[in-house]
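A short worksheet on the structure shown next.
With one protein chain withheld, the remaining protein chains of the complex are depicted in position.
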Amino acid sequence: MHNAHRNKAVITLWLGILGFLGSNLLQAAEDSPPPLPVEEIGNVVRLPASYPEHWMMIDEASFFSMYGGKVIILDVLEKHPAKRIKGMVHKNLLGNFTQHPSKPEFYVLESFHERGWRGKKTDVFVVYDRETLKIQKEIVWPTHRMQTLPQRYTMAVTGDEKFIVAANFTPAASFSVVSVDGHELLSTIGTPGCVLTYPTGKRSVSSLCSNGGMLTTVLDRKGQVKAQHRIEPFFDSDDTPIFERPVIVDQQAYFPSFKGKMHHFDFSGEVAEYKGSWSLVSDEEAAANWRPSGLGLIDQDEQGLVYVIMQPDGAEGTQTHGGSQIWVFDVAKQQRLNVIDVPNWAITLGVTRGKEPKIVVTNGELVLDVLDAASGELIQTIADFGNVTPLMLHKSY
Amino acid sequence: MHNAHRNKAVITLWLGILGFLGSNLLQAAEDSPPPLPVEEIGNVVRLPASYPEHWMMIDEASFFSMYGGKVIILDVLEKHPAKRIKGMVHKNLLGNFTQHPSKPEFYVLESFHERGWRGKKTDVFVVYDRETLKIQKEIVWPTHRMQTLPQRYTMAVTGDEKFIVAANFTPAASFSVVSVDGHELLSTIGTPGCVLTYPTGKRSVSSLCSNGGMLTTVLDRKGQVKAQHRIEPFFDSDDTPIFERPVIVDQQAYFPSFKGKMHHFDFSGEVAEYKGSWSLVSDEEAAANWRPSGLGLIDQDEQGLVYVIMQPDGAEGTQTHGGSQIWVFDVAKQQRLNVIDVPNWAITLGVTRGKEPKIVVTNGELVLDVLDAASGELIQTIADFGNVTPLMLHKSY
Amino acid sequence: MKILDKILEKSARNVAQHSSRRSLLTGLGTALVGAASIPLLPVARASDQQQAQKPDESGDPTSCDYWRYCAIDGFLCECCGGNYNTCPPGTEMSTLTWIGTCKNPTDGRNYVISYNDCCGVTQCGTCLCQRDERDRPIYRADKSNDVNWCLGSESTVYHCSTAIVVGLAFDN
Partner (left out) sequence: MKILDKILEKSARNVAQHSSRRSLLTGLGTALVGAASIPLLPVARASDQQQAQKPDESGDPTSCDYWRYCAIDGFLCECCGGNYNTCPPGTEMSTLTWIGTCKNPTDGRNYVISYNDCCGVTQCGTCLCQRDERDRPIYRADKSNDVNWCLGSESTVYHCSTAIVVGLAFDN
């Protein structure tokens, strides 16, 4: 992190209260140190183009004042409370957020009324530069973006890293495609009955459907629709609902059901392929109603381990309320490796990048607990970082 | 308070989950009561054109998310926490607020950027209808309104009730004039070195000046400047500063100084007239540094008594930090009548209208304590009304 | 939910001056996925029937436990200057909604409840109530309360939620 020096003349406005004169410096007693120098005005911090592994991007939904939503860039291992915040960007009215994995930029899709809450509504897609947190480009959106509580897959970057796809909901469902090169809006593609944008293969997008199936939309090199494929229903949206929030490990997607079944999709090909399901819970645990629960209830580390918030005594209606434990799975082996008791409930979790991952948890008091992923031990609790409702946690890149 | 019934057809959207048929009603067992009727959709509450005396207009500055500022209309005597809120209106980016004393309308002067925090800024003057809380008219403002922490006199209605005047700050100081009839912007009048809009006489506006004097601007019947009069300095803005927040009782204005001198102005004539000063504190109290302090630190009841927040051990820098007592004065007799120990500090106070006034205090935890003005006794504490920073309290009309 | 209630009630006390967090924050109003695949259906209004007995309902609409709120997730209009079936002044009631099925404990019948949001004023910010019974993710938008259902209103800004009886459920 270094400063961008702007060579701006120091202009001070007030006559009479300023008495700084060069001659004063000369009059300083020889024994006393010289006075502090006049400092430059206009300096602004610059961030690195690639963020350290222990930073997280906190989606502060600002649920009580949605005009003030923001993404807070936070160093979750910093011990000094005052030095944890690295920067913030605005994200209006439950704006959507995603990041490019290798290019130093991220994206916010947000809505504005001409007068705060009234007047013409405009949705805009905004490209932020990671180093300056300045807007590189703004695209006026062609339709109504999806506006919900924060999700990881309302927007995504495609497998080839060349397109950003973003879900719309008017309430008819569609998604729009933006090029990474040049940031041009390329197309808007209807996905009747199916929502969200799970990156699939190189240039495909899968969406989850009301009939319990999946729809994969294949894009061509110009970001236009090439084909759409419907995958037959694999769950019942009334009786055996799943979370719309999968974890995707090496293009293998895992969608937990409300009751703890794990549905596996292969997203590595051009079209999503259903690979069956297995259970996160034993028969005993199922009888005790141990269930996945939470908002951002699932994430993975870079070693491929998957972390899921689990609640005991789950019931109809408690599916997003969070839980008291985090279960760690090797999803390839369909094996539970560890159980972590969280210190103070867990509503959302996010896992940092790197070989020594940390679990960051939005706890029951809506502040963050940082846990060591291996030992489960509490490293620190982070409150007071400009937060009110930090509902979703993203890795940084 | 009665409902505005909108005769809207009940349209329900979901096939399959609805099984309501008239025939079901007929099948109800004879012993059991009939089912609940289908209810109308689209009803909206209407408020009375004149609000009860025990309602207050709470200026929620929303200091941590200024896009979400609002005026909360609150019944401060209602015992049921859920029934205290009567309505809310938006007030963006520390918007200014004032009310017409006899016409069922109030005014918000607020600012919007085209995109929340970015893009073209527009200031707008908004007329709200008291009964519907709907916007009657919006005027795009010709310059930059004054944007500060809430004040009572950034806007005001003139003595003849025919004009609304509102302060600007670009940072050059001026005010603009809007007609009450027709709500037309009439003029913008420079007030070099002088700020705020204290209503004076029928159609004059006084402003407080950096040189320690006052400027009275006289308007003509068309809301144009007719004359400006400078009143010579009566305090030193460096050494004997006063609060810019007077109480105005029957067109007699009282401006407390930081150290407890009360400066009296006669605002009943065309031009403000300085009437000298007297002390709120005895020599002993002055020695103990009892001083006025707070944000909305002063208000009056309809019997003409004046209530001031006082702090012990006052010092340079504590002038807006609030205090532990409220002192009650008969300002005509220059006499202190009562001292009230507040339960939990006081930052701002407002007094309700009527013969049995209540003092509403924004306390040290930024929630409201309601006190009986006569006895000083705590009636109730009001938290949890959509508030974060309720920095200013206004009577309702 | 009991555990969560405890935690969040504790939290609510801590943030007393901020707002009640009666339960976890997860929703807004009501939505409509796959509008393309699910047809819209106007439903007949009940005719006013003259009957000896009066319809029967009890409970406290200021409480999150009120029977009509079984699938709600949002600020209760009852606390915001409106009530359980009427919007606060200055707001507009959404026409798009999501729907729950709740049992009236007094007459034992299941009713279809439409959770119409009130739109066009800054968030009410008090009496947050999250029940979520039979709430489904956004792929079943007809039952999803995580969507901002003010999307079809003049202003898309969410203020609070009502709970309106729109009919008897099938099983009655």
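Letters A, B and C mark the chains as written, and numbering starts fresh at 1 in each.
In this text, contacts are C-beta pairs under 8 Å (C-beta built on N, C-alpha and C of every residue); 3 or more make two chains touch, one makes a residue touch a chain.
All values derive from a computational prediction rather than experimental measurement.
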Full-complex contact with the absent chain, from B:S65, B:T158 or B:S396 | B:S65
The one residue from B:K83, B:H100 or B:H113 touching the chain left out of view is B:H113
Selected from A:K86, A:H144 or A:H394 as touching the chain missing from the view | A:K86
Hey, which of B:A173, B:V306 or B:V331 is the one touching the hidden chain?
-> B:A173
Even though one chain is not shown, subunit A touches it at residues 3, 8-15, 17-22, 24-25, 32-47, 68-70, 73, 80-83, 85-90, 128, 131-134, 365-367, 383-388
If you put the missing chain back, which residues of subunit B would it touch?
-> 61, 63-67, 93-94, 111, 113, 116-118, 121, 144, 146-149, 169-173, 190, 192-196, 208-211, 237-238, 241-245, 295, 311, 313, 315-322, 324, 344-345, 347, 364-366, 388-389, 391
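Simple rule for what comes next: only the chains that are shown with their structure count from here on.
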So what shape is it, when you link every pair of chains that touch: line, ring, star, complete or other?
-> complete
Inter-centroid spacing, subunit B versus subunit A (mean Cα positions, whole Å) = 40
Report, in whole Å, the distance between the mean C-alpha point of subunit A and the mean C-alpha point of subunit C.
-> 28
Would you mind listing the residues of subunit C that make contact with two or more other chains?
-> 18-19, 32, 38, 96, 121-123, 125
What are the residue numbers in subunit A that touch two or more other chains?
-> 64-67, 116-118, 388
